[in-house]
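All protein chains but one are shown in place.
== chain A ==
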Amino acid sequence: MTLSPQTTQAIRNAADSHGGAKAAMLEALKLVQAAEGYVSDAHLAEAAAKLGVSTAEIDSLATFYSHIFRSPVGETVILLCDGLSCYLCGGDAVRDAVMQKLGIGFGETTPDGKFTLINVCCIGGCDVAPAALVGPDRKLVGPLSADDLTQLIGGGR
């Protein structure tokens, strides 16, 4: 599947607004990911072609930034903070509970493709620790509790 005309146009616009094709590479990756969920090899090459940069060059950013996914992820990506403030407020118990509930570890996706769980550094939610970012809009949720994971995975599970 090729990128949609909308995504392609948005990538071209990004080159104009960001001061050139090279400076727009990360924005292009984010646009691809927003539309497709992750950045596949094919879409990476397509975005590079639209910008007129090399695939290697754009991949050097895709592999550097931790919020760009080069492999398929679940419908909902949970970025769970493992920073010190969250740890001090019981973050490990939340981590253990969500791993048990979903049956996956960090960097893994549930077999039904619903959730991907990733550990990330301090997300600036220390006032609502333990905290996580959930979904494509990186919604900040917290304080989380090991006893009630609704904020992380909804009520359905």
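Things to note:
Here is the rule we use: contacts are C-beta pairs under 8 Å (C-beta built on N, C-alpha and C of every residue); 3 or more make two chains touch, one makes a residue touch a chain; residues count from 1.
The rule we apply is simple: contacts and distances are computed from a predicted model.
Look at the chain that isn't drawn here: its UniProt entry, checked against "NADH-quinone oxidoreductase subunit F", "CoA activase", "3-oxoacyl-[acyl-carrier-protein] synthase 2" or "ABC transporter ATP-binding protein", names it "NADH-quinone oxidoreductase subunit F". Of the options A:Ile68, A:Leu117 or A:Leu144, the residue whose C-beta touches the omitted chain is A:Ile68. Across the entire complex, the residue among A:Ala45, A:Ala97, A:Cys122 or A:Ala146 in touch with the chain not shown is A:Cys122. Think of the hidden chain as still there; on chain A it touches residues 17-20, 22-27, 29-30, 60-61, 64-68, 79, 82-85, 87-89, 120-129, 133, 137-140.
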